[in-house]
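Structure, as structure tokens:
The complex appears here without one of its protein chains, the remainder shown in place.
Take a look at chain A:
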Amino acid sequence: LNRPVVDRIIRVDHAGEYGANRIYAGQMAVLGRSSVGPLIQQMWNQEKDHLKKFDELMVAYRVRPTVLLPFWNVAGFVLGAASALLGKKGAMACTVAVEESISDHYNSQIRTLMEEDPEKYKELLQVIKQFRDDEREHHDIGLEHDAEGAPAYSALKTAIQFGCKAAIFLSERI
């Protein structure tokens, strides 16, 4: 097993699911009692399952979590709450942006592992593929619920995706 590669992958994916969890928590705090509440709750529940899976993988592969977890804790919640304060469409736009970043990121990880050795990394590949599909679904749900109608949609989306890229870069390394 290529330890450095597996280490990075699990660390950053764990951080990502943790962040996604906190984003949905922030959105629920604001929009929990609105009409999109149940929908957000459902997506949140799926992220909780994802996080649980990465917790298990982290222990199994003895990977160190990122030091920035406490920071993602707060930043994620603030992002979720702030986007929700922009309204339901704002929350959906945030979801679209984040889920798009995450699924692109999962895709590049899948490519990396496939290039390395698909057989060796079969279990990990299966998990990442499944999660990538789930995140894409969330992305599509966001679009269906009129994310593009959110105020300053493209600026919002660009800003959030830039933040995601930075978060991914840092969580892989520290």
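Everything below uses one rule, namely that contacts are C-beta pairs under 8 Å (C-beta built on N, C-alpha and C of every residue); 3 or more make two chains touch, one makes a residue touch a chain; residues count from 1.
One rule holds in what follows: contacts and distances are computed from a predicted model.
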| item | value |
| --- | --- |
| Choices "Phosphatidylinositol-3,5-bisphosphate 3-phosphatase MTMR2", "Ubiquinone biosynthesis protein", "Propionyl-CoA carboxylase beta chain, mitochondrial" or "superoxide dismutase" - which one is the UniProt name of the chain not shown | "Ubiquinone biosynthesis protein" |
| Full-complex contact with the absent chain, from A:Ala60, A:Val74 or A:Met114 | A:Ala60 |
| Missing-chain contacts mapped onto chain A | 1-4, 14, 54-55, 58-62, 64-65, 67, 69-70, 116, 119-120, 122-123 |
